[in-house]
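Removed: one protein chain of the complex. Kept in place: all other protein chains.
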Amino acid sequence: MTEKIMIAGSGGQGVLMLGLFLARVAAMEKKNATWLPAYGAEKRGGFSHCSVIISDEEIFSPMVENPDTLIVFDQRAYDSYKSRVKENTLVIQNSTLVKDDEALPGKKVKLPALEMANRLDLAKVMNVIMAGAYVAAKKVINAENAVEELKSSLGRKESGVIKKNIDAFKAGMEYAGKK
Amino acid sequence: MSGKMLMKGNIAIAEGAIDAGCRFYAGYPITPQNEIPEYMSKRMPEAGGVFMQAESELISINLVFGASVAGARSMTTSSSPGMSLMQEGISYMAGCELPGVIVNVMRGGPGLGNIAPSQSDYFQAVKPGHGDFRMITLAPSNIQEMYDFTFEAFDLADKYRNPVMILTDGLLGQMMETIELSRGRKPLNPRPASEWALTGAKGREPRKILSLLMKPGALEQHNYDLWKKYDEIKKSELRYEFNEKEKDYDCLIVAFGSVARTSKGVIAEGKDIKAALFRPVTLWPFPYAELREAAKKAKKVFVFEMNMGQMVEDVRLAVQDDSKVEFYGRPGGGLPSQEELLSFLRKKVK
Partner (left out) sequence: MEKLIYGMPESLKNVSTTYCPGCSHSTVHKLIAEVIDELKVREKTIGVAPVGCAVFAYDFWNFDVTEAAHGRNQAVSAAIKRVLPDNVVFSYQGDGDLASIGMAETIHTANRGENITVIFINNTNYGMTGGQMAPTSLLGQVTTTSPKGRDAQHYGYPIKMLELLAPLEGVKYLERVKVTNAASVIKAKKAIKKAFENQINNTGFSMIEVLGSCPANWKKEPAEANRWVDEKMAEFYPLGVIKDAR
């Protein structure tokens, strides 16, 4: 099993953290994982992007060129990477900020992650909602482990924030599970 | 900490150093290696060592020089432009036979260049500084090796009383990967600093550490002595990765560092081509004889680098048949993708 994930959006949306989260859960599950951010000047404000690979085998280049899964947070990210989408690519798109595009191949999960986050009264959990959708749509990493990682990464945050994050993750899972 | 964990390359270097008993670190900010001084500023005092933020890379390397004079296992890290500033100090360390670990997380050049990954300092690493000296250069290819090689670099530096370089790049520095830390592994300390370091002439004759040898013939002799040491290193410390099982190949790919891992992907993906990877792990000493042997069976030898052709010169020296050697490289921070390398390979093989 080798799963190549490309995650793209804008600075502040939690793109890099989402990638890190998925890689950490994979590490917890004793899988091999890589996480490669776009770094430096790019990371300030503008475009944000990272590659994650999860595998049972040795991982070669950490750069993802042809993703098995593309997770896009906004229209600019979508436009930049839609050419990478093939018939069997899973696309998880934040439909609040990405216009629907019937012409694109691939299996799609469209979820209004920003709206859902606002409903939870915490815009910052948008990436956690996207994570939940990914875990449900592609069973590469285990949902319970993901919740565990979520808890441990939020460690010292107040309990209300932790609960909102877990709710967000579950909301994402449910939404993707229904589709 | 044990078991599988996700770690950033730069942090793995810092952890490898701490675990190897590095107790002095000096560094100056430069992307893409900033995580190392940041992390060391917290971790080094915890480990009972000294962290210093230098005011330039010149000061960094000379702080390392001083710490080494005093017998501490010491390290500095930087990226390409900073490494140019350190060349003077590295030469002095080699001349004075002082151990020390120097890490270059390479970025694009020349000049200020950019902050993207590059392998354009290969020449500078294997042909360093002024004067006739050599420096063991290790090129990790994954995050596990960033940790392991840094750990081992301290033993090598002490064993030969010589600077050792970890030559890596922004890709390996910035990426995270699952690794297993071998906590509890003991550094060997093959040649304790107490035998030569300056700690005060208590109960012994005063010691001096120097690289100026003005008496007729003295410097020539010093160089012969250094070369005796370098010859020993060539014999004992040569490292390379070559899968002996892959006897059935007609293409041999030679690559180091991050390009080597991409090359493994090229071989895995390009099932239509019978290819094998030869990866020099020590760039100095370079595995000339071993590569020559491996290249004999190959119709073509492909060299992939993130520069316009540096290691390829050593490959040509090894292969001794220019018509066999094909080079593909990208300079200035260009990252050759697996697809790109595979299509080059296919084009040349057909």
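Descriptive notes on the structure:
Labels A and B are assigned to the chains in the order they are written; within every chain, residues are numbered from 1.
Just so it is clear, a residue touches a chain if its C-beta (ideal position, glycine included) is under 8 Å from a C-beta of that chain, and two chains touch if they have at least 3 such contacts.
Note that the structure is predicted; figures quoted are calculated from it, not measured.
Here the chain not displayed is in touch, across the complete complex, with B. The chain omitted from view is touched by exactly one of B:E38, B:E88 or B:E340, namely B:E88.
Within the whole complex, the absent chain has one touching residue among B:A47, B:A70 or B:L188, and that is B:A70. Think of the hidden chain as still there; on chain B it touches residues 23-24, 26, 50, 52, 54-56, 58-59, 62-67, 69-72, 74, 88-89, 92, 96, 198-203, 206-212.
Assume only the chains that are shown with their structure count from here on.
Between the Cα centres of chain A and chain B there is a gap of 35 Å.
Chain B makes touch with chain A in their complex at residues 4-6, 31-32, 115-116, 170-171, 174-178, 258, 261-262, 264-265, 268, 335, 337-339.
Contact residues of chain A toward chain B in the complex are 20, 23-24, 26-28, 30-37, 39-41, 58-63, 65-66.
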